[in-house]
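With one protein chain withheld, the remaining protein chains of the complex are depicted in position.
We call the chains A and B, going by the order they appear; numbering starts again at 1 in every chain.
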Amino acid sequence: MRAIKAYDTIVIGGGPAGLAAALSAFEAGAETLMIEREKRLGGILKQCIHDGFGIIRFNQALTGPEYAGWYIEMVKKRGIPLLTKTFVTEIEQRGDGFRLSLVNSSEGLYQVISKSIVLANGCRERTARQIFIHGSRPAGVYTAGTAQYLVNILGYLPTKRCVILGSGDIGLIMARRLTLEGAKVVGVYEAKATPSGLERNIVQCLDDYDIPLKLSHTITRIIGEDRVEAVEVSRVDQTMSPLKGTEQVIECDGVILSVGLIPENELAESLGVRIDPRSGGPYVDQSFMTGIPGVFSCGNALTVSDLVDYVSETGKYAGASAASFVKDLPAQELIPIEKNEADFLYLIPQCFNINAVEQRLILYFRSRENRENVQVKVLADHQVIYQQRYQKLIPPEMKRIEIDSCPKPLNGIRDLRVEMEEGAKCES
Amino acid sequence: MRELTCILCPSGCQLQISKSNGEWTVNGNLCPRGEVYAVDEMINPKRIVCSTIKTIYPAVPRLPVKTSQKIPKEDIFPVMKVINQVRLDHPVRRGEVIVAKVLGTGADIVATADLYYLLEEEGING
Partner (left out) sequence: MSKLSRIKKKMTRLFGTAIECREWRSSIVLEGIVNSWEQVVAAGNLAAGKGYKGVVNRIEVKGLPTERIRKPDWRDHHLNQRRVDVLVIGGGIIGSAIIRELAKWELSVLLVDKEGDLAMHTSSRNDGMIHPGLLPKPGSRKAYFNVRGNELYSRVTKELNVDFTRPGSFILYDQWAMKLLYPLIKLRARRNKVKDLRLIGRDELQQLEPGLAPEIRGALYIPSAGVLSPYKMTIAYAENAVANGAEVSLNTMVEAMEKKGDEITAVKTNRGKVFPRIIINAAGVFSDVIADLAGDQFFTIHPRKGEIILLDRKKGELIKAIYSRPEFNRIKGSSKGGGIIKTIEGNVLIGPDAYEQPYREDFTTNRENILALLERFLPIFPELSAKDVITYFSGIRAATYEEDFIIEKSEYVQNLIHAAGIQSPGLASAPAIAEEIEKLTLELLSGQKRVKARVGWNPVRKAIPELSKMGARSRGELIRKKPAYGEIVCRCEEISRGEVIDALQSPIPATTLDAIKRRVRAGMGRCQGEFCTPLLIKIMEEEGFDIMEITKKGNNSYLLLEETKG
């Protein structure tokens, strides 16, 4: 019988969140193990060969593999225990920790235990079916991420003439990538009236290559038996329902979908972690601990970020918090962070641990609608502890607020809220 | 006056640029880099090109690369042609130059991933 190995902190996922979490947990002195299901570390960054990563973290625009490369080298240099090609099949909470069942080729199915775990599982893409595309089911319909893997890692074009549905960033990036590799992108169709991706990607991925962006349009039918032969696109109304009589058939051999990302929280859910339907990830406090003590969440599993810098940041703090969880800390006592649901698409963390020793508070949020000239205030016990004015807030852009010094200690407060006010109400 | 979106960072500032007496005036930028970008964009728009090159290793058939600096927009496709012709037959480190001074643009084609590491993860010794 093998002795079960015990760790202080196990990080699940070797993408940008997990890498940062493992590094910070290890540096905080925790006996750390990182588990990755693929052969290589780096998560989705492996295939994101375009530049624009790390502007905040490294103050330069790196490509995905470069950004990941820096972290991978750090993890290797530190000698952080690491299991690749290893899959976590189950996590059980037991007594003062967690028992993880792992499967890999060299050991079979076996168990390890840990006092805390960091879930850095990333996200997956919404599929054609989840957005109710109809018609036949030919080959040639790919999510942008799958197409990206096929082109960038395997070196094959899955389409030579395609329509892209959805204006998410990966879709825009793939429009440029496919064009550079010799495919024709007929157009990007977006059901919403505003683009989902960042403005800069519309400029450098679509405008630079004269690829049209059609807002308020969607694919209503996929045509073709074996391989995609055409799609039918239609205009949609404000409720995104297709308008009869606006159908138009476009010949193409492929459809690339970029219609949203879903945080992967199957392991979290199996543990009973409560999920915030708005952020798509677990409810967490300011240390990124979920409702289950000892279970932390970070990166795109926590909420889908548009910047990898924030993914790494949540990973870093989740890792450090998981490492300190091992020590005896005062018991968690949570209050909700109040906000007006009409203003915020979501706000992370959703709750605040008033017994936390750490005084730093980082908030991430998205506005529900496009707003201009807005004042965002953070109030502790009805006293403003932070305010920031934004010229423009749009849902595709996640904003970050860091409060590291506060006029009053945050522990022991009874009320914490974040408010959004039109700028006009403030002094000019 | 022309309007454009700055692509240097996710803020995506809406810039207004106009010329009078041979001088460019830029508004709407949150940082000084936006001003440089706007003027460049008017005179000689440039971009970093990211792509992959073909390797001889079946387990890692493509290696990601980029231009070491921005190149003029009109050179993007000619540079892609050069990139597409490369056949990498040896491992390289991240940042290593694969094609120097491509098409006289002054930019090098450099590896953005470590092929030694990728091959090692595939169980192949470079």
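Convention: a contact is a pair of C-beta atoms (placed from the backbone, for glycine too) under 8 Å apart; a residue touches a chain by one contact, two chains touch by 3 or more.
On a predicted model such as this, the values are computed, not experimentally measured, just so you know.
Trainee: Of the listed residues A:129, A:327 or A:382, which contacts the missing chain in the full complex?
Mentor: A:129
Trainee: Check each of B:53, B:79 or B:115 against the chain that is not shown and name the one that touches it.
Mentor: Touches the omitted chain: B:53.
Trainee: Just one of A:6, A:56 or A:103 touches the chain that is missing; which is it?
Mentor: Of the candidates A:6, A:56 or A:103, A:103 is in touch with the missing chain.
Trainee: At which residues does chain B meet the chain that is not included here?
Mentor: 52-54, 62, 83-86
Trainee: Name every residue on chain A in touch with the hidden partner chain.
Mentor: Touching the missing chain: residues 37, 85, 87, 89, 101, 103-110, 124-125, 127-130, 132, 134-139, 142-143, 145-146, 149-151, 153-160, 181-182, 220-221, 225-227, 242, 253-254, 266, 269.
Operating definition for what follows: only the chains that are shown with their structure count from here on.
Trainee: Show me the residue ranges of chain A that touch chain B in the complex, using the header's touch definition.
Mentor: 39-40, 46, 49-52, 55, 61-66, 69, 72, 84, 152-155, 180-181, 198-204, 208, 306-307, 397
Trainee: Along chain B, where are the residues that touch chain A in the complex?
Mentor: Touch list, chain B to chain A: 4-10, 12, 47-52, 54, 61-62, 64, 66, 73, 76-77, 80, 94, 112-114, 117-118, 121-122.
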